[in-house]
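This is the structure, below, for whatever I ask next.
Shown here: the complex without one of its protein chains, the others still in place.
Labels run A and B following the written order; every chain starts at residue 1.
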Amino acid sequence: MWFLTHAWIIPALMALSFLLILFFGKKMPKKGSEIGIAAIGIAFILALLTAGSWYTHNNEEVEGHGDAAAMADVQEGCSNEVDHLAAEDHGEETEDAGDHEGEEPTDVGDSDEGTDDHALGQSDSGEYAAPAATSTAVASEGEEEHVTRPVVRCAAWAEIGTPGSSLITWGTMVDGQSVLMLVVVTLISLMVFIYSSEYVSGDRRYTHYFAFLSLFSASMLFFVLAQSTIQMIVGWELVGVCSFVLIGHWWEEKPNSNAALKAFLTNRVGDIGLLIGVAILYFAAGRSFSILDLNILAANGGISHGILLVASVCLIFAVMSKSGQFILHTWLPDAMAGPTPVSALIHAATMVVAGIYMVARLYPVFFEGLSISGSSVNFLAIVGAVTAMFGALLAFVQKDIKKVLAYSTISQLGFMVTALGVGAWTAALFHLFTHAMFKATLFLGAGSLSNAAHHSFDMVNDMGGMRKVLPRTFWTFIVATAALAGIFPLSGFWSKDEILAGHGSLFSAGGNGTYHVMLVMLLIGAFCTAAYMTRTIWYAFYGEFRGHGTPHESGSRITVPLIILATLGAVVGVLNLPEEIGPFTFPESISLQFEHFVEPVGAYFPTISHAEFNIPLAIFSLALALSAVLLTYLYYWKGAFKFLHGLSERNRVAGLGKTILVNKYYFDWLYTDVITGFVKGPAARATNWFNQHVLDGIVDGTAKGAVVAGQFVYENIDQKVVDGAVNGAAITTSEAGGVLRHLQTGRIQQYAALFFAAAALLAGVFVVAIG
Amino acid sequence: MLLTQFLLLAAILFSIGVYGVIVRKNGVLVLMSVELMLNAVNINLIAFSTYHGLGGQVFALFVIAVAAAEVGVGLAIVLLIYRNRRSVDIDQLDELKG
Partner (left out) sequence: MNAQLISLFAAETFEVPANIAFSIIAIFMVIAAIRVVTTDNVVHAALWLMVVLGGVGLNFLLLQAEFLAMTQFLIYLGAIIVLFLFGVMLTRAPLGRSDDLDNKQRPIGIVVGLLVLGLVSYSVIKTFGSDKLDFSAYDGSQAVAGNNRTEALSDAIFSQYLIPFEVISVLLLAALIGAIVIARRD
């Protein structure tokens, strides 16, 4: 419990590390990196302890009555709704006890409300709860299952209006979701810190780099622990500022500072949506910024549907910019200008998932506002699905390995957004979790590759054949790629499959709606993902080395994080094994642990239905991924064979030259053309046929009728009556315009003079007439 | 002291500002005249706030903030005009001519 109530220490520690590095870093023997690594190491341990603490807290038997008991760990004053709930429950409780005097006259509500005294617990206390609980959707079924009890602590920040009416608080809201993010952020940060100490060693701003890396972790941790939406905005902006600084780390070069500016400004555009959305929710929730308040009200019909719809659309704009969704995704590939570990930290594992986290945090708003349940299309799902598909297609045309990964990130974020859009909340967070592991591996692997290839990221021109010289990087990259492509039994398979199954009833029951269109788009995205990652591996690790110099494996501070992350990326899928796969049934103690840990059950979360594991869909998507890998492999193998032959010939004659590069680009282009042609061709032809045969027939028929009628009208009415009037009016207007155009001199100051004179005269008329 | 004396001073400053906006050719000078007008308004706000509590002072502060924003953007625009035309002569900007 101590760790849950003192979670604020973790971000505070990182903020302290920022200050220490900034002020004392240059004087330290290792220029400040040791402070950062020590701080993030401690933070990681604290996060793990918090997670353990949450695990026990979450599995404890809850004592008391329904929602009010579940909210017993919410400090008084942090949430109006909870205070209200507790008071109401208390009142009804005593009445209730009076009614049932015969059964058990003990005044339970008074004595054990705040304590965890099990001795007073009664077997029938659950039956009491039903009338006491307010009108929550989960009240009836929530009694048998456990109820999530978030731990909220807060302090007053400012007060608006008359005293006591509206309090701005800040503090920590700890539940499964935020604990999960604590672990993810500190784990990836720890790996990135260790990796960076070798990767950027000797950099001109080494100390500042670590300082801002610390500040970035601090902001992200502050964001995930946010207790009020205002605090969320602060964390959100801090994360944006840190990414601006880190992307522009090498700002002396123009493209880098441009990329930083682009990232910052694009994010500002989306932030407007966040500000408006939060403001709307503030007023809708009766002047409260508390996330708990908003969620309870939104989940239980306390806010009208229309307001929720507007607010959620505003917030989706914020998600578009922060999480790189179409149409505001353009900053993300450019942001690869920053150092590679930063890309791994910011643009794969933590910052860009801030948008996902925000949606997950305020999920009742979206769930109710967009009517996710029982529908077959909504804005959030469309945005996600379009991003997932087109992001994956774009990844084909990139030569820069980091850009491939950037588009891959965009596409995977699209998967998560779609999952949230279709109601597969747990699947989205699970994918966030697994994706953080393997995408960080891929980014750090790309950094290791570029370290070997003289700091170039051009996999087409400067890499190739790396599997022999960089065995550790190669194997971790392979594992992470397989996880990303969703190959059984790596983690990506489980999370991706959960998302796909969450789309609803194509093969089996479960899910919240029937999102078939999104399902198809995501399957296309998954197919492309497997294909472009295979292409990346071919370029980076196979064939002949095309760069210059002798590549060498990176040092242990680079490879050890890679190995740890790749291992985690391979195995974390078992955390959320489904309850049953066909004939096999997993025991309850190992299945759906992640869901149990993370997903809230109770008044502040909507009731969502969980899709069951879907064998046909899983096999289909796995087959899709494998066939994509196979096809790409064959294609490149054949291409590579011819190409290698040509290369060796040319190598004897002219050596490695530009012709080869052009040739390669041609292959690239051909590949893109084939794929996109395959996607676009049939669809375009079908539309064309429909247009020619069906629509044209109707239009032609209508047109013939219209021509006959039109001829008659034209000759009799139009020419004689209408035209006369119109022509007369036109001539008058034209002449009047000719006279008046001299007034329009184009001199603004003349207009200003006229404006002031007219205003003064008009005001004068009022003064004389009224006064 | 009378309320009227402050209001009259503000009126004089405002009118001078109006004159400046109409007559000055240089973009920077036009912005200065706008500042005169804004300050005249601020005097009014403060003078009236002696009757109505602190709201007037708060809004005078807001006017100062908005004026700072206005000068920033205004000067940026003037700078852009200068870069494009090598002159900040507002008289020459007559693309609106009919």
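The criterion applied here is as follows: a residue touches a chain if its C-beta (ideal position, glycine included) is under 8 Å from a C-beta of that chain, and two chains touch if they have at least 3 such contacts.
The structure displayed is predicted, hence computed values, not measured ones.
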Just list which of the chains on display the missing one touches. A, B
Touching residue (missing chain; options A:Glu159, A:Glu253, A:Glu544 or A:Asp718): A:Glu159
Absent-chain interface residues of chain A come out as 158-161, 265, 268, 275, 747, 749-750, 753, 756-757, 760-761, 763-764, 767, 771
Using the touch rule from the top, list residues of chain B that touch the missing partner. 1-9, 11-20, 22-29, 31-33, 35-36, 39, 42-43, 46-47, 49-55, 57-58, 60-62, 64-73, 75-80, 82-83, 88, 90-91
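Just so we're on the same page, only the chains that are shown with their structure count from here on.
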Rounded Å distance, chain A centre to chain B centre (Cα mean): 45
Spell out the residues on chain A that touch chain B in their complex, using ranges where they run on. 740-749, 752-753, 756
Looking at the complex, which residues from chain B come into contact with chain A? 18, 21-23, 30, 90-91, 93-98
